[in-house]
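Missing here: one protein chain of the complex. Every other protein chain is in place.
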Amino acid sequence: MKLKPLDDRVVVEIKEEENEKNIGGIIIPDTAKEKPQIGKIIAVGTEEELKKLVKVGDNVLYSKYGGDEFDIEGKKVKVISRSDILAVIE
Amino acid sequence: MKLKPLDDRVVVEIKEEENEKNIGGIIIPDTAKEKPQIGKIIAVGTEEELKKLVKVGDNVLYSKYGGDEFDIEGKKVKVISRSDILAVIE
Amino acid sequence: MKLKPLDDRVVVEIKEEENEKNIGGIIIPDTAKEKPQIGKIIAVGTEEELKKLVKVGDNVLYSKYGGDEFDIEGKKVKVISRSDILAVIE
Amino acid sequence: MKLKPLDDRVVVEIKEEENEKNIGGIIIPDTAKEKPQIGKIIAVGTEEELKKLVKVGDNVLYSKYGGDEFDIEGKKVKVISRSDILAVIE
Amino acid sequence: MKLKPLDDRVVVEIKEEENEKNIGGIIIPDTAKEKPQIGKIIAVGTEEELKKLVKVGDNVLYSKYGGDEFDIEGKKVKVISRSDILAVIE
Amino acid sequence: MKLKPLDDRVVVEIKEEENEKNIGGIIIPDTAKEKPQIGKIIAVGTEEELKKLVKVGDNVLYSKYGGDEFDIEGKKVKVISRSDILAVIE
Partner (left out) sequence: MKLKPLDDRVVVEIKEEENEKNIGGIIIPDTAKEKPQIGKIIAVGTEEELKKLVKVGDNVLYSKYGGDEFDIEGKKVKVISRSDILAVIE
């Protein structure tokens, strides 16, 4: 089963443990007001421009307030918009 | 009798039991603030671009706050906008 | 006497009894928060694109909060915008 | 003395008695939340598109909250925008 | 000394006495909620389209809430935007 | 050391004493609700259109609520947007 997001959206798998650990040296302090989160892209929307910017498998830093969580096949995921993706973690 | 939505709208049949069960492994926790819902598209709007993205019969995940419910021939339906469709479930 | 709406507006005759009855199997529950209404278009605005989408005589489902009611020759009518028309009932 | 409105504006003479009477069969109930009003256009703005839609002498139904009243040569008038004109009364 | 407004702005000299008297038959009642004012244009912005609509010396009716007052060489003036100019008084 | 503003911004040096005195006959009353201020442009943004409208050395009247103050080499300055510049003082 797959989710195919429309337009400028991506589906990210939320990396909760890693959010707590420390991906590639990134630490997100609890004191941050608009605390960003780390997730792995598992589906990219239909927008052509978006497909040039991100791909399935990319770890991204995204704005916490974008989208909402649900579970898909045991994974915590979120559908977020391009404007909520802050940066790709390389 | 049919509903023909204008512009970028679609009519979805709300899959309530399935929202409660578990379509294709998707679980929407009650704790989700902006809880998405699952529905089946029964009519697609007049916008050409929209017709390339979704079709009648598609199961979609959509934002709960888009549109409002009514009954049509015994089915619970909702008219929602393209911007409220988060993803097609494949 | 006629009303000629400007731009993307239409004049709809409000089908109150039918809203209470059940047009073509459509039931609008009182519990709906943004309860849509059913009306018959009696005049279409000057916008070319709009004229391709709806015509005089069409029954439409429209958002309750669009426009305001007045009486014209004994009929309850409302001037609403294209964006308030949810769907044509066929 | 004349008023020449800029852009998409028109000057309407407010037909108060007629608003109270009943122009061409139109009755505006006091219960209407966003009660429209009836006025006669006495000057049309500089926008070319607007000039194709309305002309001096037209009776129009307009949104009550558009513009503000003042007196000009003994007449009650209002400068309103195209977006506040709901329909021309024919 | 002169003020050269940018873009779609004009500088108007506020005609206070005349606002109180009665320019060309115009009376602005104190009861008007969004009371317009009368002023004389003393400088026109750099926007080409604006220059076709108004010129220095024009008396204009403008929205009271546009811009703010200051004194220049003993005259009360205001810098207002094109969207605040309701009409030219001819 | 220089500040090079991006896009449609300019850096102005705030002329506080002159704001209190009276530049070229301009007096800004304390009673003005949205009191404009006088400043001298010391850097112009990268936008081509802006460069045609203002230049370094221009005294400008700008909206008080645009931007925020800081000190640079002993001068009080502010980074403001084109939309906050009301007029050039000539």
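Chains here go by letter, A, B, C, D, E and F, matching the order in which they are written, and residues are numbered from 1 within each.
Here, a residue touches a chain if its C-beta (ideal position, glycine included) is under 8 Å from a C-beta of that chain, and two chains touch if they have at least 3 such contacts.
Bear in mind that the values here come from a model prediction, so they are computed numbers and not experimental data.
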Hidden partner interface residues of chain A, rising order: 24-29, 32-36, 53-54, 61, 82-83, 85-90
Residues of chain F (touch criterion as defined above) contacting the omitted chain: 1-7, 9, 11, 43, 46, 67-74, 79
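Definition applied: only the chains that are shown with their structure count from here on.
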Cα-centroid distance, chain B relative to chain C, in whole angstrom: 23
For chain C paired with chain E, centre-to-centre distance based on mean C-alpha positions, whole Å: 42
Multi-chain contact residues (two or more partners), chain F: none
